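One chain of protein is taken out of this complex; the other chains stay put.
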Amino acid sequence: MSAVADRIDPAVKAYVDQRIAELASRLPDDRVTLVVFSGDLDRQLASLVIATGAAAMGLDVSVFYTFWGLTALKKQVTMKGKSFKEKMFSAMTPKNLSKMPLSKMNFGGAGRAMLMTMMREKQITSTEELFAMAREMGVKQIACTMSMDVMGITQAELFDGVVLGGVATFLGDAARSKVSLFI
Amino acid sequence: MSAVADRIDPAVKAYVDQRIAELASRLPDDRVTLVVFSGDLDRQLASLVIATGAAAMGLDVSVFYTFWGLTALKKQVTMKGKSFKEKMFSAMTPKNLSKMPLSKMNFGGAGRAMLMTMMREKQITSTEELFAMAREMGVKQIACTMSMDVMGITQAELFDGVVLGGVATFLGDAARSKVSLFI
Partner (left out) sequence: MSAVADRIDPAVKAYVDQRIAELASRLPDDRVTLVVFSGDLDRQLASLVIATGAAAMGLDVSVFYTFWGLTALKKQVTMKGKSFKEKMFSAMTPKNLSKMPLSKMNFGGAGRAMLMTMMREKQITSTEELFAMAREMGVKQIACTMSMDVMGITQAELFDGVVLGGVATFLGDAARSKVSLFI
């Protein structure tokens, strides 16, 4: 290419390069953006396999946790300062990722336990380990502020490094991503 | 740029501009397309937050309502002229958006009522208001004709301005969108 580029008028080259750069800036980045809405362990697992897989392939990854999905970001649950309804909501939703049920065949936790055992026997990375891996690999984790507000979840209850954001944060990342999924 | 453009051969400029325009026409539009399959209030709420958020950011938005999701587009339910099975189906599915259950912790409507109260207390726009806002903001709402046919839903039961369409309508919009999600 440099051979061809050297033979042409610098003004022409400048014009072409400028137009190309403008267009290139409108192409999506090497980025994957996920919305994790679900509070089911199996769907959370799928999101983590995709997020860590994408990070391993060198893609930037944003995961926007909203609604029931937010539970994955909880490191602890605080009742102090919460209203009665917020306390009830906290008490009725799982404490964290490792307490989530399956979307199917949960059988009060028996199906869940069986699946976890089968994963361990096959030496497949557990959901908790995948979550830790995602964080170490630089996956950007965003907590939906509207959901936090509705459910009365405070930033102190979330893991360090979690970014707070709204729908505009999600759409900003998604609009420049090659792949966006709602899980 | 005009300075550079002025100094080059008009024929060269025409060629470059033509090639750039061809390529630009293959870039996605500033558009978001959603499939709303779910008949759960919480997932419908998520779709409306994304749709109105995208519209507020100046993006074009298409929402394709299919299967259980179609209920959101019902303004009334008519039994006249329906077969026995269609009547049963109508009777067994929620009348409209405001009657939908939660995907989790619905507890026969108690969890749903609690969530609605918590949203109101935090002064968060209700699902019904978000739906009305989406319509006012020009979000294109498409009812899946195959689902209407299977379930025996007529156009007279849907809100005015709802467009009827099939999978080709959805794929046409999705293929030129920056973000497409299945909810």
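Before moving on, here are some points about what is shown:
Each chain gets a letter, A and B, in the order it is written, and its residues are counted from 1.
The definition used in the following text is that a contact is a pair of C-beta atoms (placed from the backbone, for glycine too) under 8 Å apart; a residue touches a chain by one contact, two chains touch by 3 or more.
Please read these numbers as outputs of a predicted model, since none were measured by experiment.
Within the full complex, the residue among B:35, B:102 or B:162 touching the omitted chain is B:35. Here the missing chain is touched by one residue of B:88, B:110, B:137 or B:156, and it is B:88.
Take chain A: the residues that touch the chain left off the picture are 1, 4-5, 7-9, 12-13, 16-17, 20, 23-24, 27, 30, 32, 42-43, 46, 49-50, 53-54, 57, 59, 103-105, 111, 114-115, 117-119, 121-122, 124, 178-183. Residues touching the missing chain, restricted to chain B, are 9, 11-12, 14-16, 18-20, 23, 26-28, 35, 37, 39, 66-68, 85-86, 88-89, 92-93, 146, 149-152, 166-168, 170-171, 174-177, 180-182 (touch as defined at the top).
By our rule, only the chains that are shown with their structure count from here on.
Averaging C-alpha coordinates per chain places the centre of chain A 23 Å away from that of chain B.
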